[in-house]
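Left out: one protein chain. Kept in place: all the others.
Per-chain residue numbering starts at 1, and chain names A and B are given in the order in which the chains are listed.
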Amino acid sequence: MGRYIIRRLLQAIPLLLIISILIFILLQSSGDPLASMGGKHVTRPEDRERLARIMGLDQPIYIQYIYWLVGNDWVKIDTNKDGIPDTFGSRKGVLRGDFGDSLVDRGKSALELIRERLPNTLILMIPAEIIILLSSLLVGIISALRQYSLTDQVITAGSFIGYSMPIFFIALASMYIFAVNFRKWGLPYLPTVGMFDPKIGKTTEQVLIHMVLPIFSMSVVSISGYSRFVRSQMLEVISQDYIRTAYAKGLSERMVLFGHALKNAAIPFVTLVGIDIPFLLGGAVITETIFGWPGMGRLFIDHLTRFDTPVVMGILMLISLAVVICQLLTDIVYGWLDPRIRYN
Amino acid sequence: MDALLEVKDLKVQFNTLEGVVHAVNGVSFVVEEGKTLGIVGESGCGKSVTVLSVMRLIAEPPGKITSGEILFEGNDLLKLDKTSMQDLRGQKIAMVFQDPMTSLNPVLTIGKQISEALIVHKHMNNKEAFNRTIELLDLVGIPQSKERFNDFPHQFSGGMRQRVMIAMALSCNPSILIADEPTTALDVTIQAQIVELTKNLQTKVGMSVIWITHDLGVVAEIADRVIVMYAGYIVEEADVFNIFENPVHPYTLSLLKSLPRVDSRRYERLEIIPGSPPDCIHMPAGCPFMPRCGYAIERCKVENPRLVNVGEAHMAACWVDVKTGRLD
Partner (left out) sequence: MEQNLTQTDAPAIPEIEKPPLLLGQLVFLRFKRHKLAVAGVFILILLVFYAVGGTFFKSEDYSLVTDSSIRLTSPSSIHYFGTDAVGRDILARTIYGGQISLLIGLIAMVLEVIVGVLIGAIAGYYGGVLDSILMRFTEAMLNIPQIPLLLVLGKMLSDKIQPIHLFGREFSGSVIVIIAVIGLTSWMGLARVVRANFLSLREQEFVTAARCTGTNNLSIIFEHILPNTMAPIIVSATLSVANAIISEAYVSFLGVGVMPPTATWGNMLNGAYNYIETAPWLWIFPGGLIVLTVLSINFIGDGLRDALDPRALTQAE
């Protein structure tokens, strides 16, 4: 088992490299971050040029990538355009933990920005994921056991609708109902924007209230999707011969369900969840944008539109790393759950 | 000998996309203590549905037991409530299924699967269950039982898996063991072993057996009494000797004739039964076997013959006497 893990980790490295190259090339060749710098002042061409040279933007792409990867503190840059390189660069490169400085928020390193926002995203995502997982299992199992009953049909119809809704529709709709209209009707209402009310401050209570609508929106879509999967897996498992054998032994419905069916149905479910978890980090973009939540998703889109490559690369690489790790974890859990894999 | 199980006029049907399938149409039989009943017939003739109904394992939609009684130890099983039925299953009546590959749970150890019934029905604790399971594994001939307790089904061969199934079924000393084509999925040598094993266990433990098969060779070896089914009806019923020596129903005759024999001449063709199995959705008015019967007469088209006595403890459902070719 240990060897398998090591092998997978080694396989992951070239994968990450390829991904980083692909994305880097895309980003760097697409836009000019300098154009949006300087705010209202019109920057002088010479200044822009100097900035470009300092940031290494005048170099060919593969050089830029190398600098991104291993830094440029081992070469000299020509800052005053006299043809003679004079000062050493200041970047250490990704492999040493330096994702570079933000091209947009000058003075802050990419990692710093990410570190500021990451906890906010996690605060939102982790509870959301837990709620989603538990609810999906519950709903899916109930639906499967009561196949064709009214409960099942209602759940199935409901999940269809939930799963067909783009997340912003639910977000907007829930905002509209629970925030706007509730307020109009004099009912206690939920806040829609940000993580906490600036007037009150970042209290636990505030954060919790502000979490309700975003988590609700995300849950509706995810639970709808997952529960249908759980349901179909359960149905498939229930129709298997070994379930009939279990009943023939005189076990009760509950024993058959939890002792025999669930473990088999869980295996593909675990795989599905494992793949999906890291996408929470990325897919939150929309939720965070709509609800003004200061997390990584917002960071991503804000800096993407302004071509801030280091920050965008940082976020994407982080997510890709998370994906790779999650896949590995999923494989391990899968192997643990299914003895047929384990003994190969 | 006492009748341990008595099935009276059982009728089962299924609702499908294409219509109502009349799977079992008035089947009655008796299983005596310590004896083996063999049920023979083609695929789809209702054998499995019959025994699954005894265990009440028929999924109620789309299936439905429309009438009949199943008397076991004085109770009508069809009237029992869920908990009583659960108590019975695995404990008094146990079942072994056809495909050992799919009938065992792949993610649980075989030891656990065998001990389960013991823990649930006999309220043993883990240690007692473990010991008894080892005894059972030894009984059915699984070597290194202690080590293999924690192995998974996929680590066993087909024959071994079927032995595990048998161990599982016997764990609580049932009065009746129902075996639904347990050797069909295995090759002949293993088949012989399983049949042998069952016979030995039966003598040792003194239980009754219902053995379903479409293989007459197996029937000859193991059954005391035989019923032949076709299209959900019983067409002939007799002691095993009479079935082979004095078959009365044309279908039974055809089945026997289609067996390849060691002493037949080389260039003789194997006899087949012409036609296809019956369509159980559109049941004809007359005898269901008529389209394929070489002895059919006019009456067979319009009236379905009932089971009548044709000898000692020998019943058949046919209008024609196959020996004389005349009306019965």
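Following the convention adopted for this analysis, contacts are C-beta pairs under 8 Å (C-beta built on N, C-alpha and C of every residue); 3 or more make two chains touch, one makes a residue touch a chain.
Predicted model only: the values in this text are computed from it and were never measured.
Participant: Out of A:V94, A:A110 or A:M175, which touches the unshown chain?
Facilitator: Considering all chains, including the one not shown, the answer is A:M175.
Participant: Which one touches the absent chain: A:Y65, A:Y163, A:F182 or A:F229?
Facilitator: The missing chain is touched by A:Y163.
Participant: Touching the left-out chain: which of A:L124, A:A261 or A:I319?
Facilitator: Once the missing chain is taken into account, the touching residue is A:I319.
Participant: Name, in rising order, the residues on subunit A that touch the hidden chain in the full complex.
Facilitator: The list for subunit A reads 15, 18-19, 22-23, 26-27, 29-31, 157, 160-161, 163-169, 172-173, 175-176, 180, 192, 275, 278-279, 281-283, 285-286, 289-290, 300-301, 304-305, 312, 315-316, 319-320, 323-324, 327.
Participant: Considering the entire assembly, which residues of subunit B contact the chain that has been omitted?
Facilitator: 16-18, 21, 272, 274-276, 279, 282, 284, 291-292, 294
The rule is simple: only the chains that are shown with their structure count from here on.
Participant: Considering only the defined contacts, which subunit B positions touch subunit A in the complex?
Facilitator: 55, 57, 61, 83, 86-91, 94-95, 97, 99, 102-108, 116-117, 120-121, 152, 154-155, 165, 168
Participant: For subunit A, which residues count as touching subunit B in their complex?
Facilitator: The contact residues of subunit A facing subunit B are 148, 240-242, 244-252, 255, 259-260, 263-264, 267, 337-340, 343.
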